[in-house]
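First the structure, then my questions, so here it is.
A single protein chain has been omitted; all remaining protein chains appear in their positions.
After this line comes subunit A, so read on.
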Amino acid sequence: MGSVVELNLTRVEGHGSVKVYREGSRVERVELCLTDSPRLFEALLVGKSYLEVPEIVCRICSLCSTVHKVAALLAVENAFGVEVSEATALTRALIMQGGMIQDHALHLYCLLLPDLLGVPGLTGLAQKAPELLKTGLAVKRVGNMIQETVGGRLIHPVNIRLGGLGLQVGKKELLRLRQELLSVIPACREAYRLFRTPFPFPELPSPNALALEPCENGQVTSARCRMGGGNSFAVAAYREAVEESVLPYSNAKYSKVMGKEATVGSLARLCLGVSLSTQAQAIFDEVKHEILDKDIRGNSLAQAIELCDAAERALELIDRLLDQAPGALGNVTPVPCQGSGSAACEAPRGLLIHSYGFDADGICTYADVVTPTALNQGAMARDLLALARGMEGEDTEKMTMALERMIRCYDPCISCSVHVLKA
């Protein structure tokens, strides 16, 4: 007789569940239901002014509000042909590294570590491994400090704006951030040791990695995306590469990229070859064999390496900003014109694309946001099925726990995934 096992996803941002349909012990199919209520951002943005778009759209997600804001600013600037000053570009790069630090630290130490230590969550962690939690929170705090100091507010930053900045980050603040970063650099360099042992699951399919091509010096965006197997596509033409369809049981759209179920995020970035900071590169060289050609379980280790990379890069960026002449803000005022623009950034959990069209008055005529979780949805579903089939006959509780742990390896952000415009 058929049976359905349902598990609700916890320790992820947003709401979702997994349903496993079984015939006896045989797994027939698996449904990944990302059920956050659609907030319909793309439809809400139509009719709003270009000035409002970045302010509204960063609210898609709190963890990634910084990168959503930056991607939106870049896309609007792309539409109006605005080039920002070096100080602005470096400041944006710095806040993005702050976002990377806080997000990876939160995911690794607060949401994922309980799985490794066999406790159900934060409270258990505070009891079983208070020092580790303290270390993780200290790292996260520095990522937050960068975002708050640079962005003027930690979540939904306000200081980064179209064409420039509200206020230049002062020398005193930069030196303070430098000091704070130095205090957690040792922890960031050691983090990878905690996340080296992957969960003992049956082997999963290997990912089709997708990431932004490496950015040029100090930039946070690039004109092309790269896929495994030597394929690539221009960000401006992403609509031809990314195919989306609506699923009856999920509010996130199912995407295929160049015909494949793509995987985005830390693992994908490292597999496709990014330039890393000195220490992060040294760690990567040491553990490369545990990441390359491995399944999604390697993502946690990849995130730990990126945590080190982000902290070291943030230090470099602070030094570069300290070298900038004072008063070199160089804000540009965008002049609205009819046109469209797209931009792609690497959010902590993977590739993010924003695209907008405007009329001659700068009123938004269309908006499209492709989020990492929506991109990953196909791969998550594929891996869930493989894992469930690999564990047929196992105890149900054991299986659902494994499924949830695997999903968490993707670091999904469900609230961000559920609003993709119909192509």
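As a convention for this text, a contact is a pair of C-beta atoms (placed from the backbone, for glycine too) under 8 Å apart; a residue touches a chain by one contact, two chains touch by 3 or more; residues count from 1.
Going forward, contacts and distances are computed from a predicted model.
Name of the non-displayed chain as stated in its UniProt record, restricted to "Ammonium transporter", "Ion-translocating oxidoreductase complex subunit C", "Sulfhydrogenase subunit delta" or "Binding-protein-dependent transport systems inner membrane component": "Sulfhydrogenase subunit delta". Set against the missing chain, the residues A:Val5, A:Ala89, A:Cys110 or A:Ala223 yield one that touches it, A:Cys110. For the chain left out of this panel, the touching residue among A:Val4, A:Leu167, A:Leu182 or A:Ala282 is A:Leu167. From the options A:Asp36, A:Glu77 or A:Asp295, the residue with contact to the chain not on display is A:Asp36. From the options A:His104, A:Lys140 or A:Arg313, the residue with contact to the chain not on display is A:Lys140. For subunit A, the residues touching the absent chain in the complete assembly are 8, 10-15, 35-44, 46, 48-49, 52, 55-56, 59-63, 65, 106, 110-111, 114, 120-123, 126, 130, 133-134, 137-138, 140-141, 144, 152-156, 158-159, 161, 166-167, 246, 251, 404, 415-416, 419-422.
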